[in-house]
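Reading through the structure tokens given below for one structure.
Yeah, one chain of the complex is gone here, protein chain that is, but the others are all in their spots.
Here is subunit A:
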Amino acid sequence: MKVSIEINGTTVSEEVEDRTLLVHFVREQAGLTATNIGCDTTSCGACTVLLDGESVKSCTVLAAQADGHRVTTLEGLRGEGGDLHPVQRAFREEHGLQCGFCTPGMIMASVSLLDHNPKPTRQEVRDGLEGNLCRCTGYHNIVNAVMNASGQEVQR
């Protein structure tokens, strides 16, 4: 079937199998490989992208379901002129990543979290990121990154 999705402002139209997952469409058809696959049970959040502005795990959405919709991935987060998104900047400043594999999903989930709750408490950040696993950081600096991005104090 033919699927057309606007990804980071550009429409990608491709013929795909019905069962094609959104994450594969983004990675293979659109050629955007920041979005990672970490599991096969919708558990890890590595594949998190924004679908019409809401965070979804793209391994659990069919490309067909996103037909005609708008997707944002990590690559589409930078502003005009290449400025880092505040969440990207904060992950770097607070050492919110180590191996970086969870990071694209973690950043997208954090963007969505702050959209809904611009001044979260540390506990709200932890609860909000429950669906995103990180094996490296122990989460401490990820929480700091989200606090930093929201203009709040961090605990180094």
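General observations
What we mean here is this: a contact is a pair of C-beta atoms (placed from the backbone, for glycine too) under 8 Å apart; a residue touches a chain by one contact, two chains touch by 3 or more; residues count from 1.
Everything that follows uses one rule, which is that contacts and distances are computed from a predicted model.
In the listed set "DNA-directed RNA polymerase sigma-70 factor", "Diguanylate cyclase (GGDEF) domain protein", "Carbon-monoxide dehydrogenase large subunit" or "Cytochrome P450", the entry agreeing with the UniProt name of the missing subunit chain is "Carbon-monoxide dehydrogenase large subunit".
Touch with the chain omitted from the figure is made, among A:V12, A:A30 or A:A46, by A:A46. For subunit A, the residues in touch with the chain missing from this view are 17, 19-20, 24, 28, 31, 33-41, 43-44, 46, 74-75, 77-78, 84, 88, 91-93, 95, 97-104, 107, 122-123, 125-127, 129-130, 132-143, 155-156.
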